[in-house]
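The structure follows.
Just one protein chain is left out here, and the rest sit where they should.
Let's look at subunit A:
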Amino acid sequence: MSNQLHQTVVETDVDNDFEKQINVSCLEYLLMELGPLALRITDKLEKYSSSSTRESNGSGNGNDNKQVDDFHYGGVELFQNESLVSNEINNQMLDNFGFQIGKILIEQLIFLKNDGISTKMDEILDIMKIIARDVWKMIYQKQIDNLRTNHRGTFVLIDNSHRLISSMYGPDKHRISGLYLNFSCGVIKGVLNQSAFKANVEADLKSDGSVHYTIVVI
């Protein structure tokens, strides 16, 4: 079934482009949804822990159902809750999402790049190049604009327009963008971890809208 579908799509370039655009948009929406998802989980965890301490031997079951009903799936009103957005738990969670994705993504990419043969890579600069070119292209449909290094284990990746953040406007931009930057940092960490490197990654949103990732290899 899927094979047939694939064949019909390849027939014309127009169809191919159209499918690609749909895929790209879907991926972008899913990535955007990561932020609210992490917030909702953190919110639920906090409510759950506070309610369980308050009524430790009360009717826990009925309370649970009520909390599930409180959720508005697809809503973004949680972004207004400042203490929740800056909560350490959900930053860690987004970092972890990225970490898991990065770990798997690099293995796929190396596999695809070399026609099914996994090669070995010892040079960290090679891995940085793969992050800048292939990993970023796969997640954000664009490459990193600038890669700088001091050749002593510090790398700076500069992304002039982050795909998710560049479309954000308003006074909350700086606060909310932190969620998505955590995810990007996690991806970089995951890729490096799978290539046997450990690194501290920090992201910084500059006033001109560019994002600087500073990677210090330990």
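Throughout what follows, a residue touches a chain if its C-beta (ideal position, glycine included) is under 8 Å from a C-beta of that chain, and two chains touch if they have at least 3 such contacts; residues count from 1.
Please note the rule applied: contacts and distances are computed from a predicted model.
One chain of the assembly is not displayed; among "Pre-mRNA-splicing factor 38", "Protein S100", "3' exoribonuclease family, domain 1-domain-containing protein" or "Trafficking protein particle complex subunit", its UniProt protein name is "Trafficking protein particle complex subunit". Within the whole complex, the absent chain has one touching residue among A:103, A:162 or A:189, and that is A:103. Touching the omitted chain from subunit A are residues 100, 103-104, 106-108, 110-111, 116-122, 194-196.
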